[in-house]
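Some chains omitted; the rest stay in position.
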Amino acid sequence: MRKTGTMKQRMLSTIANGSRRLQSIFSLILLIVVWWAVTAAKLVNPLYLPSPGSVWNALVKANNCHPITQGSNKIVCGEQEYFLWQHLLASLQRIGVGMGFAIIAGVLLGFILASVTWLNRIIMPYVNFIRALPPLGYIGLLIVWFGIGDTSKIWLLFLAACPPIVLATVEGISGVSTDRVNSAKSLGAGTLQAFVHVVFPSTLPSIMSGIRLAVGFTWTTVVAAELNNGIPGIGALAYLSGTQLNTPLTIACIIVIGIAAFALDGLIVLLTRMVTPWVGRE
Amino acid sequence: AMQKADQLSGASNASSEKCPVTVNKEAKGTIRIAWQAIANADLVVKDRKLLEACIPNATIQWNQFNSGGDVVQAFGSRSVDIGLAGSSPAVKSVSAPLNLKVKVLWIHDIIGEAESLVAHNSSAKSIKDLAGKNIAVPFGSTSHFSLLSALSQAGMDSSSVHLINLDPDKMAAAWGRGEIDAAWVWDPVLSKLKADGGSVVTSSAATAKNGAATFDMELVSDDFIKANPSAVETWTAVENYAIGLIASDPDNAADSISAQLGNSPKDVKVQFKGYSYPDAAEQSKIFSDQLPGIFKATAQFLKGQGDLDAVNADYAPALYTTAIDAVAKQ
Amino acid sequence: MSEQTMAWDELTERTAMSKQGIAADIRGLQQRFTTQEGDEVIALHDINLQIKEHDFICVVGRSGCGKTTLLNALAGFEKPTEGEIIFRGAKVEGPSPRRGVVFQKPPLYPWLTVRGNVEFGMKMQNVKQDERKERAEQYLELVGLKDAADRRPYELSGGMQQRAQIARVLATDPDLILMDEPYGALDALTRERLQNELLRIWEDHKNTVFFITHSVDEAIFLATRVIVMSAHPGTIKMDIPIDIPRDTANQEDMEKVRSDPRFVELRERITEAIYEQDDQQ
């Protein structure tokens, strides 16, 4: 009786899993079909919304070498001298470095601001200030200070990613139950130990959600960061192809950005579940 | 740094190009160049790696920019040595309040029909017919300067039309929706609008005739001139060779440019018609006879718009003619 | 004033106090809260209490009379509105590992297993790993959680969580053990076992215990001294020494004690003291 129960359950869960995957795939297919139908019926000028086919072609072309015109013996490889995946990789590197610094600095700053009240009063206004600054407004200043190389781009991504992490950390800490901290101190933890062993893990879910938001944020900032001298870089490619009215390539870039961001986000969600398994179960 | 796609795939076909002018073995270090996606000989040089071949002991660094303003900013932060900018940012950079330590080195092209005013309504014969209408133009561009000049030449004022700041690639959509009546713009958008029922009202060629010429030019920093005079000269010689190619072998030149722009060689050849590409000999004359005056006029116009604080007494010191004159003699 | 910045007369006072064997001295303690509505609640008013070394104090009183508030003040969790508490000669200014606290609601750490939670305090106090492991095992056994040692706190029942917390605190062997209704959620047998263990530890280690309970019987069984609190505002109503001899090892003795006339009398007096205010509420 118990065994069949388990088998039945296993079967059911396999079916459920399958249907779950089906739903996602179905939703994707639906989107592509609608897109295709709209373009096939010529409801929109292909200059603005090219067909799925031509976007796919742009994607393939951007990852291969091909003659510049049919029959010509001049071969060009990728777009703007780099393959699309190289552009993506370059942007990912910048985001990775920027996020890395942002996580370290944001969490540290968050902890400091949450514990030192007077520093909080002095620095928090600036964090909130930076949080609202349009990247396009101050990228010029960053270029002036850090040059047109990767440094200014990474600074921009860093400045975009840092404030949400600081805020999430501060908010997470203010939400830590005082009983937990008091209990740790009564058990012999010093201020530092209580931080490391109790406040930090209690804040972890909040920090992770801050990181998640920050990564999304850096993706939206990547075009602004790569506007000048951003090649190779997927944001720069998206912008440049737009100015050349190469809409299929622009849309291919946007889709690639979206998919990469989506995958990265999934990774973070997975990681979050791994490091904070207790969330939602208390 | 990342390996380029052609190296990665083994399809590299440009590195075999030989240097067409005297090879400069003297210049060393890094030469930082700012380039923009404009159909002129600079892209031929870049595509064929001519500078790399002609100055073999230096590292050539190509940095792409989107507007003259950005290039000027890069000069200020000492991030580039040589760079392409339109004539109005060039004038601004050497006038107050900026007073950057840069000189004008080269004219890549003189803008003619390449930047034109197209209108929806084919009955608009002159800019006067567009009074009260919506005209789109990218603010701060050479087209913006030409449009304002055209308006003032016609005795109009910027308030007698409705100016809309619009990026070229957004114009086609606004055009299709009927949100703009006219636009002063360049290719590929210009061709799109013409194909989409637009008719040309006037162009930068016409405004140039009336004394408000616009150019794409190369700026070079004083520091770089002082440190590498020979490299500056080699650069000029290479550009001069490339400009010659546009006249002598337009098919190959168009192939190179289209490879850089990411469009088709056919489109590039159409664009060639909208510009004139003076060679070093012609430029040598333009630099000494016309440019100081044109710069002064431009500066006066910009000051009237509130874009400049003061007009320089003389713009000749802002021009670097040594290299052009030398190349012109060869 | 912390232990570092003690003035001379305080130092002499401290010496005097330890000579008299006073562990904690509560002086004129008042604790007020302002509710969100803006009303002022006087949770404790003018509490004066001297806790001697090796006292086993049981605090009883009506729900809401201020027992937890008093315990929080002793633990150093809440700054007194007025008055002060001196522990071993130094003013209480914050939590300290010398004063272990068993909370009314167990604050276990969900990122640690039950065993991890029990080891936590020892780890903070740098107990060597071997000893830590051994002691954790010992206390887990004591509270009957050996089988559940590798589970997470949220996989335990309410009573099991409470027992885990008790093991965590006892394993660090604090000088003053503050316990807030620790055995309220436990069945009678587990309760009895833990009562006996607590008494054994108290006798062996000579700790001082401050124990809040709702069971007058439990109070009389355990305490050397029972404090009765009354509410509105929270004050000490009665402070009564318990001198019934007991043999914790002997279960049947307990039943005998229950019928001891002294026990019955104490029980009646304490119960009466608790409920005198009844008509008010």
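Every chain is named by a letter (A, B and C) in the order it is written, and numbering of its residues begins at 1.
Quick note on the criterion: contacts are C-beta pairs under 8 Å (C-beta built on N, C-alpha and C of every residue); 3 or more make two chains touch, one makes a residue touch a chain.
Just so you know, these numbers come straight off a predicted model, no measurement behind them.
**Q** For the full complex in this file, what are the copy numbers of the chain types, given as a label formula?
**A** Summing over the structure file, the composition is A x2, B x1, C x2.
Going forward, only the chains that are shown with their structure count from here on.
**Q** Per the definition of touch at the top, where is the C-beta contact count highest among chain pairs?
**A** After counting contacts between each pair of chains, the winner is A-B.
**Q** Would you identify the chain whose C-alpha centroid lies closest to the centroid of all protein C-alpha atoms displayed?
**A** It is chain A that sits nearest the middle.
**Q** Calculate how many whole Å lie between the centre of chain A and the centre of chain B, each centre taken as the average of the chain's C-alpha atoms.
**A** 36
**Q** If you average the CA atoms of chain A and of chain C, how many Å lie between those two points?
**A** Averaging C-alpha atoms per chain gives centres 50 Å apart.
**Q** Taking each residue of chain C in turn, which ones touch at least two of the other chains?
**A** Residues of chain C never touch two or more of the other chains.
**Q** Residues of chain A touching chain C in their complex?
**A** For chain A paired with chain C, touching residues are 177-180, 182-190, 193, 197-198, 201, 204, 276-278, 281-282.
**Q** Across the complex, what residues on chain A touch chain B?
**A** Spelled out, the residues of chain A in touch with chain B are 45, 47-48, 65, 68-69, 72, 74-83, 86, 89-90, 140, 143-145, 147-149, 227-232, 236, 239-246, 249.
**Q** Please give the residue numbers of chain C that touch chain A in the complex, ascending.
**A** 75, 77, 94-97, 99-101, 103, 105, 107, 109-111, 120-121, 123-125, 152, 154, 168-169, 172, 174
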